[in-house]
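Please find one structure pasted underneath; my questions will follow.
Excluded from the complex is one protein chain; the other protein chains are retained at their positions.
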Amino acid sequence: MSTTAKLLLHCPDQPGILAQVTNFITVNKGNIVYLDQHVDHSDNIFFMRIEWDLQGFLIPREKIGDYFETLYGQKYQMEFRLYFSDLKPRMAIFVSKMSHCLYDMLARHTAGEWDVDIPLVLSNHPDLRPAAERFGIPFHEFPITKENKESQEEAELKLLRDNGVTFIVLARYMQIVSDKLIEAYPNHIINIHHSFLPAFVGAKPYHAAFQRGVKIIGATSHYVTADLDAGPIIEQDVVRITHKDTVQDLIQKGKDLEKIVLSRAVQKHIDRKVLVYKNKTVIFS
Amino acid sequence: MSTTAKLLLHCPDQPGILAQVTNFITVNKGNIVYLDQHVDHSDNIFFMRIEWDLQGFLIPREKIGDYFETLYGQKYQMEFRLYFSDLKPRMAIFVSKMSHCLYDMLARHTAGEWDVDIPLVLSNHPDLRPAAERFGIPFHEFPITKENKESQEEAELKLLRDNGVTFIVLARYMQIVSDKLIEAYPNHIINIHHSFLPAFVGAKPYHAAFQRGVKIIGATSHYVTADLDAGPIIEQDVVRITHKDTVQDLIQKGKDLEKIVLSRAVQKHIDRKVLVYKNKTVIFS
Amino acid sequence: MSTTAKLLLHCPDQPGILAQVTNFITVNKGNIVYLDQHVDHSDNIFFMRIEWDLQGFLIPREKIGDYFETLYGQKYQMEFRLYFSDLKPRMAIFVSKMSHCLYDMLARHTAGEWDVDIPLVLSNHPDLRPAAERFGIPFHEFPITKENKESQEEAELKLLRDNGVTFIVLARYMQIVSDKLIEAYPNHIINIHHSFLPAFVGAKPYHAAFQRGVKIIGATSHYVTADLDAGPIIEQDVVRITHKDTVQDLIQKGKDLEKIVLSRAVQKHIDRKVLVYKNKTVIFS
Partner (left out) sequence: MSTTAKLLLHCPDQPGILAQVTNFITVNKGNIVYLDQHVDHSDNIFFMRIEWDLQGFLIPREKIGDYFETLYGQKYQMEFRLYFSDLKPRMAIFVSKMSHCLYDMLARHTAGEWDVDIPLVLSNHPDLRPAAERFGIPFHEFPITKENKESQEEAELKLLRDNGVTFIVLARYMQIVSDKLIEAYPNHIINIHHSFLPAFVGAKPYHAAFQRGVKIIGATSHYVTADLDAGPIIEQDVVRITHKDTVQDLIQKGKDLEKIVLSRAVQKHIDRKVLVYKNKTVIFS
């Protein structure tokens, strides 16, 4: 398969944008292999994701962004991002002690399900070193204390940059990440929260769900923002429980939810199918 | 089918209770047609629902409660309720302006799906009078203002008592019911809240869900307590949404959820399969 | 709200179709309020649904079809259908003895949920006459015997035509409809089958599901074709069951599924969001 360009954009809606953008590609001999668009009629915003084969495309890849900005970006007040399919995203996985999400992702990566590089696993605990190393992924331990938190995060950030990490997955990482890290990876840190947000924000959501007596529990994958558990939601799912389920049962059932919900979100991110707008996500088909 | 007795109980767990209770029925020539039990090992509480055919049962029905209390109730510090299948529960439906839950229940009642009497529909608005009367159910309008709220509720309570109402269903009734009514029908007022509780407590949950950008919406049926939207949950369900759904779409999708979730809860209540303990429900199979 | 035109089309995919069609509308001063498209890359077919406001549109509504056919239809070998929002579809409901789907649809219609006319309910049994008349819908009984089946269907067809019926809903209608009727309403007869098709084709699917010991049951709404239960599927849904459920429980749980699945399919049909291609459906968003 040849290389494709993937363009995600949004701008104030007005007649003709869709026709112009598709024309731009067609006229320049690009074969469109994917198109999805959405208009938010309440905010009057046009959203689009379009992907085309670069083989035979008349504009050199390194100039596509410039041309597009000049021809349409300014005219329509667009914000857009352009990706190329041969440049894989590079994902760092942050973990603490629970292995279910980590194993699920490493197994997908090893099986070739995901078009991603995983240069490193990072943890504040030593426990999951064997898990990472079992799959040949370097494991870096950064124990965190009140005293060293700032310096450790500096070191983490350097490690991420040295490894060309483009996004981070918090796979049940039991540390609140600092604003500095969030600012370095805006809408590029994916967290899995073990509740159906916005229910049960914060610590021990399964205990809280048990206490409240809900009949369904959930998991939520979202981009991390400065507000705890309040970032743009990418994916959620739920599973039914009964009065017979103990807190331990919820934790166990929840694990299966968490890993599936997180992996779906990561897949969408890798496929460049998520666009964040106003603390919400547009998930292209 | 002959009349059955339905016994729901809970008490501190200890060895032999299950054997003793089933023995009590078998020895007295009762044919057990249903049994479900549950032990909450964290609180050490035994829960049970047992149902048996009264045909040939040696103890007269009017004395069963006394005997059971004397033989087991005191001994095991049981709380129990005894029902007979030929005494139908009598349900009052409270509505405001939305008809979907009301129609769903009236259709079930008319089709004979539910073993319940519906002596009346009560509303703070005139809009749904035709809906109730279409199914031959008396409709009572009690407009509520700040000034008349207390006296109107007095009149409502009298009407409920005069009609032998045993439980109340708030079918999208847009008024907060008073503590007086709640005390008159403890754990016998079923509400449908149009969110996945405890997310989006209070007014306009679909607007709040849209605002938050959740990927799934829900509905929750619960017993009404003095705390708004915080009573024991009977049933919940969810439906998936996307960024394409407007608030109106959520409201429309939610309607189907609401009526199904409410009707499932009402059915469980009618079947005497719900036991409330510590602001949570045990839902027998 | 002013009148809109809704155009559904499909044709062999080639570059520029989307741009041309959207241009056609924009250039003629039509305000596009909806657009969804899909390319089936295995069959190389382009599918599209586009809707625009007719207010200020330069082409008179009665000529839009002709113009579109001349300009694009022939050129791209398109098949298309054009609808106007002020021409409501007219739905006939066929029933036998079970009322749950009928009531669900009549309640929606009465509540104004659906933009549809219901000129008549038709049945092979007298049982549901009160249900239809309760909502003010004329009820026509056509008892069917081996001998009269052909003549009765002639009479039915005449009745449907006299009433300008544009599509038919089989709401648990327990008669196989003849090829003649199917040919008169191709892909315009919606059936609800009480199983997760293609599992349990034919009669008594709940009994078959019970016998097989499945852990989930389903319902399927599809267009009726000459092949029994084999037409294009519009919507399906499922509900979980356990070994504790009897056949009667399956039937009861299934009823809730059936009415919701059927109503979702009818809604999609009314909204002109279903396009049939090769015995499958494209369901626009």
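Residue numbering begins at 1 within each chain, and the chains themselves are lettered A, B and C in the order written.
Simple rule for what comes next: a residue touches a chain if its C-beta (ideal position, glycine included) is under 8 Å from a C-beta of that chain, and two chains touch if they have at least 3 such contacts.
Just so you know, these numbers come straight off a predicted model, no measurement behind them.
Trainee: Looking at the whole complex, which of C:D13, C:E69, C:D127 or C:D237 touches the chain that is not displayed?
Mentor: C:D237
Trainee: Just to verify: which one of C:H41, C:R81, C:K97 or C:K180 makes contact with the chain not shown?
Mentor: In the full complex, the listed residue that touches the missing chain is C:H41.
Trainee: Identify the residues of subunit A touching the omitted chain, counting contacts across the whole complex.
Mentor: With respect to the unshown chain, the touching residues of subunit A are 99-100, 103-104, 107-108, 110-111, 113, 131, 134-135, 242, 244, 252, 255-256, 260, 263-264, 285.
Trainee: Footprint of the hidden chain on subunit C, which residues?
Mentor: Looking at subunit C, the ones touching the missing chain are residues 38, 40-42, 196-200, 212-216, 218, 232-238, 242-244, 246-247, 279-283.
Trainee: If you put the missing chain back, which residues of subunit B would it touch?
Mentor: Residues in contact with the chain left out: 15-16, 18-19, 22-23, 26, 31-33, 35, 37, 39, 41, 240.
The criterion applied here is as follows: only the chains that are shown with their structure count from here on.
Trainee: Could you grab the centroid distance between subunit A and subunit B? Build each centroid from C-alpha atoms only and quote it in angstrom.
Mentor: That gives a centre separation of 42 Å.
Trainee: State, to the nearest whole Å, the distance from the C-alpha centre of subunit A to the C-alpha centre of subunit C.
Mentor: Computed from C-alpha means, the inter-chain centre distance equals 38 Å.
Trainee: Spell out, as numbers or ranges, the residues of subunit B touching 2 or more other chains.
Mentor: 242, 244
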